[in-house]
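In this view, the complex is presented without one of its protein chains, the others remaining in place.
Think of it as A and B in the order they're written, each chain with its own count starting at 1.
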Amino acid sequence: MSFIEIDDLEVTFRAKGRLVHAVRGVSLSVERHESFGLVGESGSGKSTILRAICGMAPVTAGSIRIAGERVRHGRAFTRRVQMVFQDPFASLHPRHTIDRTLSEPLAIHGIGDRDAKVNQALEDVGLGRGFRFRFPHQLSGGQRQRVAIARALMLEPEILLLDEPTSALDASVQAEALNLLSRLREERGLTFLMVSHDLAVVDHMCDRLLVMKEGRAVEQLDRAALAGGTMQAEYTRELFAASADRLTG
Amino acid sequence: MTTPLLEVDDLHVSFHTAAGVVEAVRGVSFSLGRERLGIVGESGSGKTMTGRSVLRLIRPPGRITAKAMRFDGQDLLTLPERRMRALRGSRIAMVMQDPKYSLNPVMKVGEQLTEGLRRRERVSRAEAKRRALAALEAVQIRDPERVFHAYPHELSGGMGQRVMIAMMLIPDPALLIADEPTSALDVTVQAEVLRILDGLVRERGMGLIFISHDLRLVSRFCDRVLVMYRGRVVEELDATGLDAARHPYTRGLLNCLPRIGGDRGPLPTLQRDAAWAE
Partner (left out) sequence: MSATTWLRDPNPRSRLQARAGQAWLGWLRFARNPLAMTGLVIVLALLFAAAAAPLIATHDPVAQELAGRLQPPGSGGYLLGSDEFGRDIWSRLVFGARITLYIVALVTVTAPVFGLIIGTVSGYFGGWVDTVLMRVTDIFLAFPRLILALAFVAALGPGIENAVLAIALTAWPPYARVARAETLTVRNSDYIAAVRLQGAGPGRIILGHVMPMCLPSVIIRVTLDMAGIILTAAGLGFLGLGAQPPLPEWGLMISSGRKFLFDQWWVATMPGLAIFIVSLGFNLLGDGLRDVLDPRSASR
């Protein structure tokens, strides 16, 4: 029994009387403390899977289980699963200070000792206390994403869902953010489910990955297969070629 | 030596705000023949501002100053706005990052393609359409007739960007400025759009300024590369000599990207040195 188990998941949106099948029968399983990647291009349904786990997308068939239990979206769930969003410019409330953003989850769950916890969280993501009372617009993209990561960790979840956490960042800042995520995963024994369009990023961060296209799973790979270029599906090879091409010049 | 197509000498772009003067570009000089020049840098490096200043597309409170900025013998600094407008889009064209924001959503693609042509050259409707279809074909759109009659939202990102490129190429400009033309596209589409752009630039012998944050992509695609940091050019490189980069910033940019099959230790990060900005 795996930690996260998704079985034959289907997500269907109803848009203007039309049915849009965003995810069509995808299954995957993630072990505890593993880091699993979802790769695909825009419209492949990879982000929708994360949203479905959080109850932010309509699941029309299939099941999502965490530690053997079907997920129910209540308070308990939010202490177990948290998410980091793609765009750090959109995921922080523009009128709240960093302090408010970070203490909000504690306030919701009635957790005390907030001052110390907020300061600690800022130190943990390498920002320092000086940032505590700033507003998001006073921060750079990389700093904002650190705040978003700190916020996701405030409730000490076991699972972190990462939705393209570095694609809005500059390359050098991306490296810092990826290093931070790796370090935090190691320190806290987190389980990652990471979505990205960048094979190299997923390869760097994840043990196994699932390639998706148009809502369907194309192929599941481990790192060795990716590094060796021994993929089966044509589409995976295409994706690999495009990424490898870009990187090696 | 023939005179270069574009010459920029000591370009400064500054913004006068309540918080003081912010210099986005601080003394950038380069000249460009009928070749492909890459400008690389991170956000805030001034690369986009450099590209826009060539077209004088900096809005107040931004201000452009330079010792010289000449395009094909014309002084871009003193050219009246009317002549500048004529220059934009016909002799110098610009492709921007996201086709979603640069195409008019309530106008069919065909109308947008032919609009400029009909206004500038006063050609007949049929002739304009013929040339628009030819341009769509040139960017390898398989069904130009369908795209011609489509609205922008009916096109995918890659298709939209091809339409943008087609639109820019119709007047046969001498210089194309491409600002992150593929960053909003999927990787598999990126390669194709770049290939098309590359082919067109070579075929027509245009000058190209390719602005991007991706050093490797730019080097594969250009003859020369300028690396910008905080408004200054810190290094100029031959595209083939990327490994010969000496500046620690350039080297940092090259190393900080993860690679497929690379080791999983912490990625090297950039240790920014205040002296680079001097």
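Brief remarks on what is shown
To be clear about the criterion, contacts are C-beta pairs under 8 Å (C-beta built on N, C-alpha and C of every residue); 3 or more make two chains touch, one makes a residue touch a chain.
Note that the structure is predicted; figures quoted are calculated from it, not measured.
Considering A:78, A:140 or A:220, the position touching the chain not shown turns out to be A:78 (whole complex). When the whole complex is considered, the residue among A:10, A:41 or A:99 that touches the unshown chain is A:99. Of the residues in chain A, those that touch the hidden partner chain are 54, 56, 74-75, 77-79, 81-83, 85-87, 90-97, 99, 104-105, 108-109, 130-131, 133-135, 137-138, 148, 151, 154-155.
In the analysis below, only the chains that are shown with their structure count from here on.
The distance from the centre of chain A to the centre of chain B, with each centre set as the mean of the Cα atoms, comes to 32 Å. Partner chain B is touched in their complex by these residues of chain A: 41-42, 141, 170-176, 178-179, 182-183, 197-201, 203-205, 223, 226-228, 238-240, 242-249.
Of all residues in chain B, only 42-43, 157, 186-191, 213-214, 216-217, 219-220, 242, 252-253, 256-262, 264, 266-270 touch chain A in the complex they form.
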